[in-house]
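What follows is a short report on a single structure.
Yeah, one chain of the complex is gone here, protein chain that is, but the others are all in their spots.
For subunit A:
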């Protein structure tokens, strides 16, 4: 692309858009060009090159700091066009560390003193963007002059710069402030805008210094019709009124006027915000503001809804009634499509004292709020929650709300968070302890699930507890009698976990004489005390009616009994003789494994080991295991029905084969299986018709009873026999009789002929078996898989 003419920026852009090479290679080519051109002495070439470079830097992120000196050169040109390009490059790329920064001071000074107001404005804009301390200091006299310039265009710009200058060089305030104030009184709207903007920023940084100017601002507030200016003035007053309450009274009136009169929503919003944040003592103003918020909340525009909620959340701490008035809108917002609106509504509800809110509204609404909050927060594994400590304490607070009926959901979330969020565990334990220690909770039926979660959490994450002793006290307090037994059992188990933890840290503390790593240090007296408290608390439960409670209580007491001796002997972990130490260490190990959440698809992910068939029709086993097994399809069918079931199944299979459908078994295998089965148990095959033509030639006659009985006895794995053995396993004799009747009745259900024959047969079998019960049992047990 070597041509005599330099490519202008426009050419560059066009080339870029049409480029056939890759983007980065195009850029590097262009950069090479630019580097060449920029070194030229001719200012035009230089400036065009700089221009292109600025473009590349701005849009494609190319570094242009190497061209800093060239930018300074370009700026010194007398042509306005070049100056523009140069200043543009400077504003874009210069920063505090640029080495050539000093070089532009003079240039800036020249430009600021120029007659041409546009040059001045270029200089001022540049200063406002890159002004450093030195630049500000050196140029503040110029700025000062310009603040009093006759041209409003210049004055406006100078005012704009003032902030930066003040920021970087505070001494300039002394010099320039007066002029600034003078500008405040101007009637020129351009300048006014700028000045008010400056004061807005100054007021937020230091309200008291702007306080004397309040009368001017007041004048502007009343007279101005420019919404932008009004918004800024309102912001100023918001800051000033917080320092000077008397101002509030004066200002409330005009603000209300504006709220009522204006059409511009932005102004309304600013008025509302000012009122609720700084003028919250003025009833009339607040009422009007809340009315306006209500209007915002019911609008369709999500922007207004969001802002309404935002304003409401500012107002909420002092004016709860405002929220109550708009509660339907707020709850509706919880299920809004926009996540921002939802979040805002959520924060609003949470920021307030939920207790008060629910005390004043009906229980149904209360629970509605709770359930919507819970579901919103827990969506997608708590993706909106950032501060889990806050959320956990919120869950605790929700428990205390009267009429709370969402025990299961809160319980679930407490445990879920404990498993998923490791960092939240200390807070979780703290909150749980607060819930456990409160005797009032125990009386409330709805809260029992939450208490069970709280106790589980305390036991599982006891290492985060500040004071395990208090935890134990909470868990064994007498009032826990009110809890149902299954929750009581959880309590006792948590006590056990706490005990193991404490003993573990006690024993390890003994071992290392200088401070142990655990957060709680146990002395001999304290551990003995703890153990005694547990013993006293748990002992009455060892005679409890519920078996689970009884068992767990006995576990704990047994452990304590063993541990007490060793504590008395003051052993440490090194001592391998001490049984308690070993057991404690062992139990600690057991409890140390972290329980985590399990996916619903976890079972599917477990690989089926080789050789384990889960899906297949077990008919194949006939081939594999010979005559020791019977193809039975379902294990869950009760034993008594197995006989008829297997028969009917085989019958179905038979028919299927006849109609040649595709089964998992190859037809040949199944028919051979069938044939064998029929051979052995032909007498049990009951035909649907008297003379079955497709019985495959199997003789449908019944062998005499004697043969039958012997055959049955010889065959150890007769299904009927199997069923019989299953029933005979329990020690209690009664069960057999019950099963007997079952077998008979189920046989009766199979509505085939010759039932009576079977019945007598079965009875014969049973009587025969009862005699040789023991021997057969052993045999059967040995053969059963």
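The rule is simple: a contact is a pair of C-beta atoms (placed from the backbone, for glycine too) under 8 Å apart; a residue touches a chain by one contact, two chains touch by 3 or more; residues count from 1.
Basically, contacts and distances are computed from a predicted model.
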{"item": "Name of the absent chain as recorded in UniProt (options \"2-(3-amino-3-carboxypropyl)histidine synthase subunit 2\", \"Rab escort protein 1\", \"tRNA (adenine(58)-N(1))-methyltransferase\" or \"AP complex subunit sigma\")", "value": "\"AP complex subunit sigma\""}
{"item": "Which of A:307, A:450 or A:538 contacts the chain that the document leaves out", "value": "A:307"}
{"item": "Selected from A:113, A:266 or A:375 as touching the chain missing from the view", "value": "A:266"}
{"item": "Which of A:26, A:118 or A:591 contacts the chain that the document leaves out", "value": "A:118"}
{"item": "Chain not shown: contacting residue from A:39, A:95 or A:133", "value": "A:95"}
{"item": "Contact residue for the chain not shown (choose from A:228, A:382, A:464 or A:539)", "value": "A:228"}
{"item": "Among A:141, A:197 or A:485, the residue in touch with the chain that has been omitted", "value": "A:197"}
{"item": "Hidden partner interface residues of subunit A, rising order", "value": "10, 13, 51, 55, 58-59, 61, 63, 80-81, 84-85, 88, 95-96, 118, 121, 125, 128-129, 153, 156-157, 159-161, 163-164, 189-190, 193-194, 197-198, 200-201, 204, 226-228, 231, 235, 265-266, 269-270, 273, 301-303, 305-307, 337-341"}
